[in-house]
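Complex shown without one protein chain; remaining protein chains in place.
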Amino acid sequence: MQELKDTQNEPDHRNLSIDRVGVRQLRFPVQVLDKANSRQNTVATVSLAVDLPHHYKGTHMSRFVEVLNSHGPVLEVRAINRIPQELLKRLHAERAHVQIRFPFFLNKLAPVSGAPGLMDYEVIFELDVSKDCSDFLLTVCVPVTTLCPCSKAISERGAHNQRGLVTYSVRFLEPVWIEDLIRLVERCASSELFSLLKRPDEKHVTERAYDHPVFVEDLVRNVASASEAYPNLIWYRVEAENYESIHNHNAWAVIEKGGLPTPGVGSQVR
Amino acid sequence: MQELKDTQNEPDHRNLSIDRVGVRQLRFPVQVLDKANSRQNTVATVSLAVDLPHHYKGTHMSRFVEVLNSHGPVLEVRAINRIPQELLKRLHAERAHVQIRFPFFLNKLAPVSGAPGLMDYEVIFELDVSKDCSDFLLTVCVPVTTLCPCSKAISERGAHNQRGLVTYSVRFLEPVWIEDLIRLVERCASSELFSLLKRPDEKHVTERAYDHPVFVEDLVRNVASASEAYPNLIWYRVEAENYESIHNHNAWAVIEKGGLPTPGVGSQVR
Amino acid sequence: MQELKDTQNEPDHRNLSIDRVGVRQLRFPVQVLDKANSRQNTVATVSLAVDLPHHYKGTHMSRFVEVLNSHGPVLEVRAINRIPQELLKRLHAERAHVQIRFPFFLNKLAPVSGAPGLMDYEVIFELDVSKDCSDFLLTVCVPVTTLCPCSKAISERGAHNQRGLVTYSVRFLEPVWIEDLIRLVERCASSELFSLLKRPDEKHVTERAYDHPVFVEDLVRNVASASEAYPNLIWYRVEAENYESIHNHNAWAVIEKGGLPTPGVGSQVR
Partner (left out) sequence: MQELKDTQNEPDHRNLSIDRVGVRQLRFPVQVLDKANSRQNTVATVSLAVDLPHHYKGTHMSRFVEVLNSHGPVLEVRAINRIPQELLKRLHAERAHVQIRFPFFLNKLAPVSGAPGLMDYEVIFELDVSKDCSDFLLTVCVPVTTLCPCSKAISERGAHNQRGLVTYSVRFLEPVWIEDLIRLVERCASSELFSLLKRPDEKHVTERAYDHPVFVEDLVRNVASASEAYPNLIWYRVEAENYESIHNHNAWAVIEKGGLPTPGVGSQVR
């Protein structure tokens, strides 16, 4: 085979290292663990990146895809954890960043009839790894029902309610189950969602939601408060967005453990 | 200027005419008429296409963009109506297709306090024009509140409700106001939406929705029924989608005047 | 269990039948067949609908979800084909509509190095079934490289090229493989895409694309022309959209066997 010029390996003189360079929006079949069936097949959207020292012109994009495909046609969860180290080695990098986003399914039983139905949740694994350190951020996106306490308090009948989405990210000491994080969030809402509800179930969730009104503020506080009760969860960020049934815009709230950075730090003061 | 080869003008021998060819996902400032202020500035996403006879290799893509830009930096609504004819002429075509999609704003007063607030709606103009005929399809996308009649009937308190979206397309004899189509749809729902609601308003819309429960089926039937009352509306299609507050999937329904085409016509019979 | 009111079963007096009513945006694990491995696990977005006669107030939304979940936690391709009949029966309907959209993976070998990598494609099954008739529409969405013949012809060096997306729908007499439809489309483009390309492969696809320039018009004509050669394909619609590398808008073209309906039929004449 002819010797082709390796442009990427040429020196670079702009003296600027790159924080992250790689591939994004790659779809790949993955297999993750769940408590009920042990293995669950799903499809992930993957991004893979490394840092690039200032003296290299470019990274080798094909190697990211080779690392991803080297584990066969389905990426198992244990292989996901090995990918950052493989990227560090294959790309001669100091730091690797891997993000894997996929739908995760829970077989839930309707609350009264017990009828089974699969519910879907988005889950994101985010790994940021260097030789000495490793950061794993686990995010679950949990849709819920929220019923407005104000609307209930001021109205003679009914109360507006809607689907809301809680995006809950955690760092932890010991591994946690995705299901446990989902359950933690669902208990904090007016009601959890189900794929399949028969009439007695619909009555149940309607009354349950009416009896447990939460503002978007309550929802993030409830999740934050529940997180504080688990010493294993050393960091969390909770974001809730309500697709308001009475508005064409959304209500949202955010709590991050330790707070968001103060404005004005590292930026201009007027 | 050097004479550059005109590849598009070369003959083509595959003997296949093209139904539509052109440009898509162009954004352009537009100015449309409204009842209240007469002129409203907004931003459209535009697609422009013509047919291409079998003997031409290609169309001239730049001419679509020239036609669009020929009316200055803001496209007025009257100019929109002239574009199909200009495309027919500039592209030597038999048929032209123009789609213009934009957010449209209504200043609404809250139902009790009278507090004003702008509500946004998506509107689509679709023009399909040949030398002899002309078809104008007007679509308004109207978000509303829907409250479930079944949930209300079976529950001792409360009823699940949510934001729904009605996509309502019409053909007409005499020009219609966008606002009138929006109002027609809003009257068919459990409640209309508002951008700004103070507490007395929130009480009002909560109780209004509770007193006017509609299934997604009711919603499309109400809109179809209201359409039938206007002889000016010679065709309609109503689609409603409810972002169910108790499920992670949506309920939807469609009515098209005259019905959808029968399956099996023009396709295989097993 | 208490007898709960069945609101949906109540009579309706608006005298309007509904064309489609059901659920949408449901995600569900599916298993489809492929030529290489026989079974492939993926995740579908599902919509299920039936018609509703004018005398019923509402359909029973939970039954759609029951039908979907009745085949276990993974829906196999054979079960997909049974769903429309099950909906007709469970919902006492005359007509059922099922749409299943999922990513499909092909293990492709790079054209020179032979390095393997998974490529993803969107596939849509659309079934429209009544007691007497049945329509199955199969769509594959195939991303490709397109290189502009005009740009090549007029430029002294280089030619602009970009990713394009071909959306190819067919009706057929005998079952077809998804892979065969993908291959048919890929042969019509400047180059097919690969997930993994080493340098000799990149040289190959670059020169291949430069040697096979196609307009968006050529692309849809090539696919239409190739379709005409298969008597098994009794209908097709080809749509191509180029994410132009020199513009911020897209070029697109459509050919439908038999042509699009003439404007002015069923609408106003000015």
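Details
When the chains are written out, they are named A, B and C in that same order, and each has its own residue count from 1.
Note that in this section contacts are C-beta pairs under 8 Å (C-beta built on N, C-alpha and C of every residue); 3 or more make two chains touch, one makes a residue touch a chain.
These figures come from a predicted structure and were not determined experimentally.
Among the residues A:V23, A:A79 or A:V112, only A:V23 touches the chain that is left out of the figure.
Considering the whole complex, the residue from B:V77, B:A115 or B:L137 that touches the absent chain is B:A115.
Contact with the undisplayed chain is limited, among B:D6, B:D132 or B:D180, to B:D6. The chain omitted from view is touched by exactly one of C:A115, C:L193 or C:I255, namely C:L193.
Counting over the whole complex, chain B has residues 1-2, 4, 6, 26-29, 37, 40-43, 62, 65-66, 69, 73-74, 103, 105, 107, 112, 115-118, 120, 195-200, 203 touching the chain that is not drawn.
By the touch criterion stated above, the residues of chain C touching the omitted chain are 119-120, 143, 145-148, 150-152, 154-163, 191, 193-195, 197, 199, 202-203, 205-207, 209-211, 243-249. For chain A, the residues in touch with the chain missing from this view are 4-5, 7-8, 12, 14, 16-27, 47, 49, 52, 57-59, 61, 65, 95, 128-130, 132-137, 149-150, 153-154, 171-173, 215-218, 220-222, 224-225, 234-235, 241, 247, 249-256, 258-260, 262-270.
Rule of thumb we're sticking to: only the chains that are shown with their structure count from here on.
Common neighbours of chain A and chain C under the contact rule above are B. At the interface between chain B and chain C, over half of the residue numbers involved are used by both copies, so each side presents largely the same positions.
The chain with its Cα centroid farthest from the Cα centroid of chain A is B.
Central chain assignment: C. Criterion: smallest distance from chain C-alpha mean to the mean of all protein C-alpha atoms. As a whole-number value, the distance joining the C-alpha centres of chain A and chain C reads 28 Å. Averaged C-alpha coordinates put the centre of chain A at 34 Å from the centre of chain B. Centroids of chain B and chain C (each the mean of its C-alpha atoms) stand 23 Å apart. Shared contact sites, meaning residues of chain B that touch two or more other chains, fall at 150, 154, 247, 249.
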